[in-house]
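Certain chains of the assembly are absent from this excerpt, and the rest are unmoved.
Labels A, B and C are assigned to the chains in the order they are written; within every chain, residues are numbered from 1.
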Amino acid sequence: MLVFSTAGESHGRGVFSFLDGLPAGLRVDRGVIDADLARRQRGHGRGSRMSIEKDRVDVLSGIRGGITLGSPVLLAVWNNDFENWKQYLDPWEIVEGRELHTPRPGHADLGGAARFRHTDLRNVLERASARETAGRVAAGGLLRSFLGSLRIHVHSWVTRIGPIAYDGTFAMQARDASSVFCPDDVSTREMERSIDRAAHEGDSLGGGFAVVLHGLPAGIGSYTQWDQRLDGLLSMHLMSIPAVKSVQIGAGIACAELPGSRVHDPILPSRPRSRPSNNAGGLEGGMTNGEPVLLRCTMKPIPTLTRGLPTIDMRDGSAVQATYERSDVCAVPAASVVGEAMAIIAVSSAILAGFAQPSMEALTAAFEGHRRYWEGL
Amino acid sequence: MLVFSTAGESHGRGVFSFLDGLPAGLRVDRGVIDADLARRQRGHGRGSRMSIEKDRVDVLSGIRGGITLGSPVLLAVWNNDFENWKQYLDPWEIVEGRELHTPRPGHADLGGAARFRHTDLRNVLERASARETAGRVAAGGLLRSFLGSLRIHVHSWVTRIGPIAYDGTFAMQARDASSVFCPDDVSTREMERSIDRAAHEGDSLGGGFAVVLHGLPAGIGSYTQWDQRLDGLLSMHLMSIPAVKSVQIGAGIACAELPGSRVHDPILPSRPRSRPSNNAGGLEGGMTNGEPVLLRCTMKPIPTLTRGLPTIDMRDGSAVQATYERSDVCAVPAASVVGEAMAIIAVSSAILAGFAQPSMEALTAAFEGHRRYWEGL
Amino acid sequence: MLVFSTAGESHGRGVFSFLDGLPAGLRVDRGVIDADLARRQRGHGRGSRMSIEKDRVDVLSGIRGGITLGSPVLLAVWNNDFENWKQYLDPWEIVEGRELHTPRPGHADLGGAARFRHTDLRNVLERASARETAGRVAAGGLLRSFLGSLRIHVHSWVTRIGPIAYDGTFAMQARDASSVFCPDDVSTREMERSIDRAAHEGDSLGGGFAVVLHGLPAGIGSYTQWDQRLDGLLSMHLMSIPAVKSVQIGAGIACAELPGSRVHDPILPSRPRSRPSNNAGGLEGGMTNGEPVLLRCTMKPIPTLTRGLPTIDMRDGSAVQATYERSDVCAVPAASVVGEAMAIIAVSSAILAGFAQPSMEALTAAFEGHRRYWEGL
């Protein structure tokens, strides 16, 4: 069983990822993790924080000479900005609170104040920050090596920013060349313009992204218990990304309008069994069916607007405008990288739940045995 | 912490729900559970199995004189049909296998065979059956009493069947009067006609449903860890319903197209703090924000078509047509009831994770204390 | 991962075991389960309840034709006595409470009343009853087939009843011939006499039992996280048996008095690596080391004495004597069977955590691969 948790505050010491349950003997590539971290920081529409932080993974435990030990792995992404915030966030003594009292619509501020009885909203927003997703991406980058060893590959791309949609297919090179991670040059330029316009108006934009997983044999996840279904697990992992408001699998919402005869993917007499269509998005009965797993998410616009939103001051209940200088205008490209990471984590969990072995050698043998069984079915 | 699991095969002894972690002293209403079970069996477009089973809850443990003991609760919904299936499904001796070898597209059959190495697909489909959702509805019916005690109420309605959409609001009486659980008379008749047409063509239909939860104070769920976020938990619970292919929260997909200034819900200086809009669907930062929680799901069409779908025979790999006599044509109304149950279970879990007390007396006091704190914030 | 829970009240419908996470394709022997259940009911010193109940396992889900389906398994041991108790314990309507208000020293009564705010102690003692262990033994009996398939075998015997200790070794035939499950004829007769004497005096007796597991390769359990250590897991499983007050591994308490040079078991250059002594009880670093795993437990005397114990009446606080007609005098033999079951469950959990595969075929292959690696180390 894979255990995955993060820790860390936005302007605190750093963001941390704790991973337990990885087999020993997995060869990990630092460059892959750092590349994912760098990708999360890029994207047209990011604010100034990204120029302060140059995220790199630091391994605190569990890896030696590039190989997992079987011990728990602890990763750190240190916050350079902590130096500037020490006096407000020191664990033991804070000089001055830099307190906040106006909850921002669209953020955790108000609910967090209610839940934990925090009067200083900084105590909420330091944790309920998109910076936490650096920890998810670091973990996803590490597990990318795990899935890669099992010949499973994961990609993502941006499918919409505000009014501009891209419905085409994925192409790695084109996506990497795009400032918004959209594998199409024309769409990219339109998306950039939309972002610039929103920035000019003090507004923000959301959008959509897709994640695809290739190379999964059938039978990952399980129909036998509701909470072991891979569709549910993937949903939870993706919907837990800050600002994600919808998750679709395969044809998703479009399934509702079509008759069954046009939705279900026939099974062909090939080996391994394959399908002429993939409306199921590679998931039937809560399990993989051998086709690529296809996921799509919607991200709402960034809730911190420079033009402000109506709110209250919690000290006296008066109506005020929530305004902040520094902010991203659009974080959909970054979110697509986080989506990739969360999909990687979900699928790694499902594999380690069903096909656990203490060493990578034994795990690979067992998993490839499963793959052969599937391919010969 | 709430533990919820189901057990049971479609034509076996029955369907069972195991619930652990409920406080003692909760008054439970048998009529409410049975009404939910009956509602799950209704809906225009259901097949003949529903006339065999008249589901009623039977309590095997944990409740005495209508009050929970604090002990684990085990609920049974017995299968009347087991009498006819005993010889094929007996736990110890089976006279004849009634084996199946043609995996149905859209079902768990193929993936399940790969995962568990079952050569008889009956071993998959007996568990990967919509009948399992009777156990979810029984549990949801019981927990409806729990949420009711905390003044939280949950409803669902059908928003689409095939080509016919209903975008209006919820009304209990109208929904209960509808053969498809859609709170609109005109839409109901059009939906019925769509279903009849699909039945006539040997086809099936999917659709959509909405679930709304009223009465939740802010601060249920938590932003502090990705897997404690209520948006993620609700997604997992809903996406795990067989045939659900998308989950949206609040404005969902529509958030992607609009600028932040039109998506985020301003905070008003009322007590408790409220919003003039609810695009967030009552969830911000993975927590409730005091507004109604609004969820929408897509269900794909029933994958068992009387006109059949191309597949293979697993014994020799030959191409065949998967056909079955008995089947539902549309199960969206039933799915809406299951959706209600899963939302109830998810929210009950989040409450019991954050506000646990061994007795209902102490739990209610603590929860109402939280509500007062929120209302006075 | 193995999930194991029980449900059920002492005089309710029955006792139930829920098991999730078992591989498909495991051949289960009903006779083995029933034999364990029968053995739990035997033993010199049992009271009259045992003559009412003749426990037999009834499978409610997850097994078909004697083979696991991979689906959750639900086992029932029905209570014959429920017929006599229906009116006091019906889930919905109770005619009369048969209430209890004098908490018995040594029982859960007082703590349970405090925890759950029960005013009728029957609501506590119906669940906090040794009858619940029938569910543990049923689960253990099923998992005995699982371990047996992996060539792991588990036995127990009684090592002490009150003043009479037995320090010798285990012998199956002698144990089975003993009325107190002690593999020695002379000790058995002395133990019987001690029990008869205690019965005559209205008193009760405790004692001790040992459990041994043969056939485990090294490397089961893990040192990498405190809660994955097999020594801790076994302790938890055994100490959770009602009335158990100590758990020792290997030489246990005796380790404290001897120097390291006489405690640690040298490693011999045999294949597989073996030891001339087994003071570690087969567990080093929280893992098996290839030697038999040896566990010893102490059970306190039955707390229900016919001669009574001083307590209070909770209604008015007055001092009274807690007396009960019907009771066992000594339940150590039964506890030894429960101990076996809990050790089986703990080790099965550790194996399924480290070496999970969805099918028994794949699991056996992977586990035997591990065993070969160990034997060739």
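A few notes on this one:
Quick note on the criterion: a residue touches a chain if its C-beta (ideal position, glycine included) is under 8 Å from a C-beta of that chain, and two chains touch if they have at least 3 such contacts.
None of these values were measured; they are calculated from a predicted model.
Assembly remark, whole complex in this entry with 3 chains visible in place, copy number of the identical chain is 4.
Note that in this section only the chains that are shown with their structure count from here on.
Separating the CA-averaged centres of subunit A and subunit C is a span of 44 Å. With centres set at the average Cα position, the gap from subunit A to subunit B is 26 Å. If each chain is reduced to the centroid of its CA atoms, subunit B and subunit C end up 37 Å from each other. Annotation for subunit B: residues 5-6, 115-117, 127 touch two or more other chains.
The part of subunit B that touches subunit A in the complex is made up of residues 4-6, 103, 105-117, 124, 127-128, 136, 160, 162-163, 198, 201, 203-208, 217-227, 229, 231-240, 242, 244-253, 255-261, 263-269, 271, 273, 275, 279-281, 284-290, 298-303, 305, 307, 309-312, 314, 317-319, 342, 354, 370, 373-374, 377.
Residues of subunit B touching subunit C in their complex: 3, 5-9, 12-14, 16, 18, 20, 23-25, 30, 59-66, 69-74, 76, 89-94, 115-118, 123, 126-127, 358-359, 361-362. Within the complex formed with subunit A, the subunit C residues making contact are 1, 20, 70-72, 219, 222, 224-225, 353-358, 362, 365-366, 369-370, 373.
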